[in-house]
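The complex appears here without one of its protein chains, the remainder shown in place.
Order of writing sets the chain letters: A, B and C. Residues in each chain are counted from 1.
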């Protein structure tokens, strides 16, 4: 187990994981994992993306995980590409082809590999090879790069494209696709294209000359990625905000959410400036801290703008007080929480679903917020858009609970679809509408859905103004310390949360092929590995379960029914404290004891093997004590 | 129902509440509620305390509730004294004797009274009397105060002591006790004593001359308060911190916790200065905000001091990030949360138990903290002391969950007892001890209790230093992003929380006089009204339940067993979201469905009637669908 | 103070946009009788009225404190936002960018601004967000019953004997250091000066900070407090006599040359400063910093316009290059790119 790579789970695998072809002379096709170890800050990302894209262009699904340190330059980093023609491209612990380019990690890297792994080894690291059960191709990178790249300064960057060429030959990736991918990758820097192409070619050439064909794993052309997009979740979220009509975005830099803000900045500059005047129809503000960022969002929401921020764990902690203000004064606001590993600073460059419970109840006192939980870039796009609408509709804080895995990795995804509905502006009364009614009570439940009406500052009508305060108020927004005003308002807010339950994205259910009394629930980025696990359990273990993907909190009636209808339900979470289970158990005690937890919290993206192991262990103990 | 007094619950009472004597010619003895309505900032508190103390001195138990607005001067305020010789002195909704001194509220005040209520009415407010079913004594206060107080400026203050005299005569309070109480109250201002005494005497005199004896309610001398103390919970907490050896206290003003800090400042100046040099053995720092206050606490804890802060809802929200730092870096820290009504600014001068869930999980990521929950001043004292010890023992953040009702009201309490154990310094290794061992690993579980050893900065030993960081680390405190280090550490922290479960104050159980399958749980200031409700249910409704008072979280084994042993358990909470039920259900799903909630969240202290009403309603529906 | 300012037009019953002064009032104050904050509210009412501000077009922002409550006590036709402690600056910034056409008036306490909100306050200043930011400075935490604030006098004591060992924070000096281009200090009891300064602030485009000593009669009005009514009254040293001339009025009084300095504001209105002995030039940052430093050292309570930038820099909305229409009023077609853009993005990401 190559633990130091971060490729293992907290529990050791006890089951065979990769379906390793037993017959070695029939290569396994389109089912493998490539891992490239380099040093942070050496620009290997471009090469790795070229490698990834060239496979994609051959029509074969891939998933990528970039495992980088919280450091700017010099520490080890690993880029993993999982190729799987069934579409199971979530994290997988073991590697089929390893590219070793980094001295700092190479000893541990090599020691951790499974026997029989193919290794592309930088000749300069040859001294690190201390075992003979690997299939090693020692490549003289330094010499090769010297040949293609006369400029010594550029060699550190260009050398990476050489291993792309080598890997292409070893695995059967077509060189034309590599070249096309290079063109795409360097579209903004045309000068770099030729140099990189020749580097790739040099690697390929060397490989063809020195590496005998292997019969373990191969990539072959398919037709499975047509129309798909390959994009980071954060970029998709940013696009969602843009199409959601965002007007004010305030943020403070923090990994892994900064790239969302940066993508938004780029997108908006292109698409959201007034074509006539060139002026901005939005404000993006880098605030001085998260308190200010959230303050700006709340202020903007109050004044009538669609406003959002993006942050990660430490940020939501700092936003807690203002989150409660948004909840209680009923001001629309959106927080995109790109979750990283906490508590505290935690692992800023590792993924987690550890903020679920925190976000749901963020702030002191009785607060419950609405959480949307995207599982892929398409949903990151949609839910970021929906969040802005829902915040207006419900007049409250809505979270989008993304995570580092989704946000900062490139995912193969269905293409985005343009919104079909106009922007939801919620219950806002204009001066004209105020004329029609005899009374405007800011916090009154007029429609029975517990959502009150509001007016925007600047509305020229004597009935429009009201006073917004985080302190107790009556339904006309007047300060009140009366017990019945307080309790009544808080009860209405609870009812509003019930309205939210009916408006959030519905859960998705996939029934097992055979009737079963067992259910499995996952959310967010646990979806793909969990479905892979279920598929594998069905095939290899004849074990079947119905599957529900939770896409929001509060949980919809459908979700609760799903649990009611199964004897036991395994809820997969990437946190230690079974945070969503805690929420479900608290709100639906009658099904509390049906929920069992599958937990994964070591910072790695979840993998199917972890789900399978824990599930089988739990099922075994279930059988023992019926 | 006098809702506007804030004396009602969110639900209207459906049961007879006060045991109103049916026979009007036998006065009810030592079982009544006095309520005084004045205007904020008029100094009526002294008079009210004199009234309260004079009853106490007659040996009769009382409880007081000061209902004041979030305002400095001029808004209505109500002071309630409940007299009950059984010791049931929690909040009760209805009033037997009402003193009306405040024009602003008098119309609503009078309108809300139960027929037959005795009313001491300021003659200047006589126009407000619009009903004839009250027993009204109209007192010419202005004239009376003119007679006793030549100085016009002082009259506004002194007038209050006149109603004390009137009430004393009406209820049978001995005037000597009133005078003794005045002496105690003005011990620091001897000049005021005589003036106030003559005011009280003037009131009494007038009452004797003008008010016929009434046969509704009476106070008679008993012997039930010997040795008891009469003190605010915040003062007792402060004393607890002092005896807990606090060294650094950092705070930021916020109602209702400021008076804790202020009491501590006074106590420490007297008792914790070095008798030889007069220098301080402690630092009390009024910080610039709650972030800084908590930062100082964590810094001080790191450097080896016993450190604490006191705050309320908005403060814990702001402290969230640093709370997670304390948890994860395992630095002792104590937060006393004097809970007020939230979310947001809420009702700063009203009570609540609305931060329970928030405090338990405070911060992003997977965090669980230890919560101690005092129910009376004696426990406020003890738990504040214990919290400092436990924080050292467990090397973590410990909360004391007080509330406004406990913190800012005067409570009759058993006297404080001096600590019997020396200060617990926890697992700190000195230079000498480091000499004895071969390795020091800051975050290693050496003893199997998941609590590691630490060294203090400045320890002169080469093995002593370690690097504290909120980021992932291995058990030697070295930065690590390895999955197994992260997961291993987090698992140990979870085990440490299990150790905490065995160290926190144990729950207290009172079995019903008859066997029953029903249990009731309360915590904190819900204790007294819940016990009163149970006593009343037993007597009046032949309904019996076992009672458990939860004194800490995580819940001890005894608590879990209690729930296991009952078919259903009513958990009484002063919040909307059943926050402690949520915690218990999440951690102990097998008993989740046995817990039913009795919730009260209108800012008023809980009263027995609310518990009884909700309990009976729930029990009824229980019988309907067995 | 005698006046040499443009002959005051007799207060008409209505202002130029047809409203009576009453229209600019708000709910009845619940502050202590005599609280300085109430005087400031009164001056704000007058300034808004006299400046012909659209009574529907004000965004009243505040934090938490006695001072912050006052946003309920003026301009009842406008929306007010009494947010959370210390974040008025941030919330107002967000509100301003959402609707730049609203006149943003923030009222805040010294605790709010100089303690918990200091960082956010200074960063709002740095961004030059067009906000009239009034600090009601009483040297004390009023609403929480009298603890020292960060502007408390060094050496002052609380009832229980606690002494403050720290120098007061000077919000004017800090604002200038952060690039504020309109900085004034005044006193709640100096009605005329305060109104003029408020009007100047309303006409200024960019952050305007007015630090107003506002006695807390309940907790900080004792002998020796430099924030007491008595002290402020007796020790105020105005830098100049100050008058405000709206853009639509001519100055009707002649001055001796050299005795008067005119500050031209964004909309063409002017502040007319009549010199009083000293020769202070409020358009020099250096002079302003030196003035404040000297006042601190010599414990002088100087009031007046401390600094106004000779050439104002772009305000925050200009920096952001916002469209003319307030963002909050933009229709869908400005807020959502065409559906084809979705396809373009898909293409880009293939």
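Operating definition for what follows: contacts are C-beta pairs under 8 Å (C-beta built on N, C-alpha and C of every residue); 3 or more make two chains touch, one makes a residue touch a chain.
Computed from a predicted model, the values in this text were never measured in an experiment.
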Chains on display which the left-out chain touches in the complete complex: A, B, C
Full-complex contact with the absent chain, from B:28, B:156 or B:228: B:228
Sole residue of B:141, B:282 or B:486 that reaches the chain not shown, by the stated touch rule: B:282
Touch criterion as defined above, residue of A:116, A:146, A:253 or A:422 at the omitted chain: A:253
Omitted-chain contact residue, chosen from A:266, A:567 or A:622: A:266
Residues from chain C at the interface with the omitted partner, ascending: 115-120, 122-123, 126-127, 150, 165-167, 169-170, 173-174, 177-179, 285-286, 289-290, 293-294, 297, 314, 319
For chain A, residues in touch with the removed chain: 41, 70-75, 252-255, 258, 262, 265-266, 269, 286, 288-290, 314, 344-345
Contact set of chain B toward the excluded chain (per top definition): 227-231, 235, 239, 242-248, 250, 271-272, 274, 277-283, 285, 287-289, 291-307, 321-322, 325, 415-419, 422-423, 455-462, 464-471, 479
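Here, only the chains that are shown with their structure count from here on.
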Pair of chains joined by more contacts [C-beta pairs], A-C or B-C: A-C
Cα-centroid distance, chain A relative to chain C, in whole angstrom: 45
Chain B-chain C separation of Cα centroids, rounded to whole Å: 40
Residues of chain C whose C-beta touches two or more other chains: 64, 84
Numbers and ranges of chain A residues touching at least 2 other chains: 321, 325, 469-471
